[in-house]
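Dumping the structure here so I can ask a few things about it.
One protein chain omitted, others in place.
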Amino acid sequence: MKIKFGQDRVLTSQEIGRRFSILRTALALLLAMGIAILLIFLVSNNPFRDINSLLLGPLSSSNRISQMVNKWIPLLFTGTAVCLFFSVGQINLAAEGAFFAGAFTSTLVAIIGGIPPGLHFILCALAGGVAGAIVCGLPGIMYTKFNVLTVVSSLMINYVVLYLGLFIITNVVRDPAAGYEASYRFQNTARLAELIPGTNVHSGLIIAVLIVVFGYLLLHKSNFGLQMRTIGANSSFARYSGMPVARVIVLSQLLGGFIAGLGGTTEVLGLYNRFGYTGLTNHGWDGIMLAVLARNNPKYIPLAALFLAYLRTSADVLNLTSNVPSEVINIIQAIIISFIAAERFLAGWEFRTIVRNTEKAMSLKEGVANE
Amino acid sequence: MSDLLSMVFTADFLGSVIRMSTPILFVALAALVGRKADVLCIAYEGIMLFAAFGGVVGSAYTGTVTGGLLLGILLGMFLIGIFAYFVLYLHTRPLLIGLALNILGSAGTVFGLYILTGSKANSTRLGSLTFPEVHIPLIKDIPVLGTVLSGHNVLTYVAFLSIIIVQIFIYRTGLGLRIRSVGESPEAASSLGIDVNKTKFIALLISGVLASMGGIFLSMAYLPYFTRDMTAGRGFIGIAAESLGGGKPLLTGIWILIFGAADAVGNLAQSFRLPSQFAQMAPYLTTLIGLVLISVVRERKKVNR
Partner (left out) sequence: MEALNYKDDTVLAMKNITKIYSNGFVANKDITFSVRRGEIHGLMGENGAGKTTLMKVLFGLERPEQGQIILEGREVHIDNPLHALEYGIGMVHQHFMLVGSLTVAENMVLGMEPKKGMLFDYRRAVKETEEIAERFNLPIDARAVVNDISVGMKQRLEILKILYRGAKILLLDEPTAVLTPQETTELFKQLKNLRDQGYTIVFISHKLGEVKELCDRITVLRKGEVVGTADVDDLTELDISRMMVGKDVDLNIEKKEANPGKTILRVRNLSYTNQFGKKALKDVSFDLRQGEILGVAGVEGNGQTELSEILSGLLVPGSGEVSIKGKSIANMSIRDIRLTNTSLIHEDRMIYGASEEQTIVENIISDRYFQKGYNRQGFLNTKFNYRETEELIEEYQIACDGPDATIKTLSGGNIQKVVAAREFSSEPELLILSQPTRGIDVGAAELIRQKMLALRDRLGTAILLFSADLTELLTMSDGIIVFFDGEIVAYFPDVKEIDEEILGKYMLGLEKQSPEEIGGVIHEN
């Protein structure tokens, strides 16, 4: 019941719902920030400097900004991947493992010499992508064929992949000449070039942006995306309407996994000259938070990822300049996720607003009828 | 390699399996209570960390083991209380609030650790206490069995005792009855005046106490101090063990011991300088394979009716 009555417009309950969504997000962010500032005051020996670092640190130098952009890039990959998983209704947590798998699989290709420059990266990317696809695809298959809960299987596979990768790196391709546990050096032909000369920002950025665009077009403009979203919304309905549910689920997990694996590839080949990870990198878990923030829509991932990258850079600044542990950033993350995910947060307010609007609409209707 | 194998079949190893199973057992029991109330909590990692940290801080500052126990349980209950409130009253998806609380558990304890000790690595500076080991008279002198059954930390015995306690609680008390009914059929329960949310909340708190014991074990028995992220995924393994056990106590117990063994082998392998990664991988790989096997068996049972 939407009635235009000059300035006095009445909102649909959907519009109200959308506005409250934004309000919830904003409040969650403010609340988290507030608590962070409180903690800083409690712990820091120079609170104002630290709050400044928290809020403005990433902008303090061009170096910091490029750091932030480099942190932003992998999040675009995992955020998009998890958007795909969640949109089809699968709680697939294996973006973490897929990212890691992409990283070490592409390492194996990257250390091979004698491959021409452009081709070399493409091969690495393919290797990493396929590895990621397998990692995320397996839980998908286990769900459609064996009815195994994706939450549990994807969680487990992260650790399997982690230890498998560590084994390979430390026992098969470990470079004894390096000062720490790492692989052989990547060939220069495999590494990603600097995008903007002078900064450290690597050209993985271009790939990342393309992936986000691809994710959005796929999910919201294509046939396949419609099937995905329908299955996520009501898989019985999708099935009854004739959609090939199992096939779409598996394909979307493979696709998301490929993207996450590609993310791992661009991360190592863009930032490092060896594979030196000793544990999971957390990008997958971050991707989950981003998908929640972005309401599973890739369109909002860049903004959400920028926010997180910003926070992470603040953490780095704090680490270097302050006595406040950078864990305060993770605490912020946890609070944000909690309040954004809490659907009934502000529910009372939202409901009363809807009621007021409905009453207004009904009285306006009567007013019009009485003219 | 053969050295490793020969070490596995010793009483010492079996004893260490039981020891390593302790935290997993606590979490599995916690997950069991949660399952009966039909709430899936994946935040046990965070809860165990909070409890482990609480145990260390409590015992250091009160000078008593009990102080540690109490603070540990309190912190664990606090965290699962947040989980329960968000899920039951704010309609939050358990996955998301669980994820957030695991992050909070890890970051919060490191944060607290740093504030109290200035170190982000471990709490040795605090001088916390540990729970004593129990050497059972008579049993400890039996040749092989003695090493396996006696000499464990008191918390290990508490863990195995808890199996019985939880069993009695769920199946022989009024509260247990109500928890089972709100988990299985909330409409039926509420039609008889039972407050479904309140009952689930209580069930979760109890679950939290059990998981906290697992965390306390880690920092006050397994190790005599707290280190960051010391749970190392055991919160998830406990959930996996319970889920693989499918509500059947014996099967759950077997899975717990399997995982405990994998943990123990991992330790052993490290001392032999063997690639530890495969042992570390073992619990997770076992769970994956186990999940597939169980569902295949279930399908076969259905068809053969």
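As written, the chains take the letters A and B, and residue 1 is the first residue of each chain.
Note that in this section a contact is a pair of C-beta atoms (placed from the backbone, for glycine too) under 8 Å apart; a residue touches a chain by one contact, two chains touch by 3 or more.
Keep in mind it's a predicted model, so treat the numbers as computed, not measured.
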Of B:Gly112, B:Gly176, B:Gly208 or B:Gly260, which residue touches the hidden chain? B:Gly176
One chain isn't shown here. Among A:Ile211, A:Ala238, A:Ala294 or A:Val328, which residue touches it? A:Ala238
Given A:Thr230, A:Ser252 or A:Asn330, the correct residue touching the omitted chain is A:Thr230
What residue numbers in subunit B mark contact with the hidden partner chain? 168, 172-174, 176-178, 180-181, 184-185, 187-194, 302, 305
Missing-chain contacts mapped onto subunit A: 1-2, 12-14, 217, 221-224, 226-227, 229-230, 233-234, 236-244
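By our rule, only the chains that are shown with their structure count from here on.
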Subunit B to subunit A touching residues, read off their complex: 42, 82, 86, 89-93, 95-97, 99-101, 103-104, 106-108, 110-111, 114-115, 120, 233, 236, 239-240, 243, 275, 277-278, 280-281, 283-285, 287-288, 291-292, 295-296, 299
Residue numbers on subunit A that touch subunit B, as the complex places them: 39, 43, 91, 142, 146-149, 151-153, 155-157, 159-160, 163-164, 166-167, 170-171, 285, 288-289, 292, 325, 327-331, 333-335, 337-338, 341-345, 347
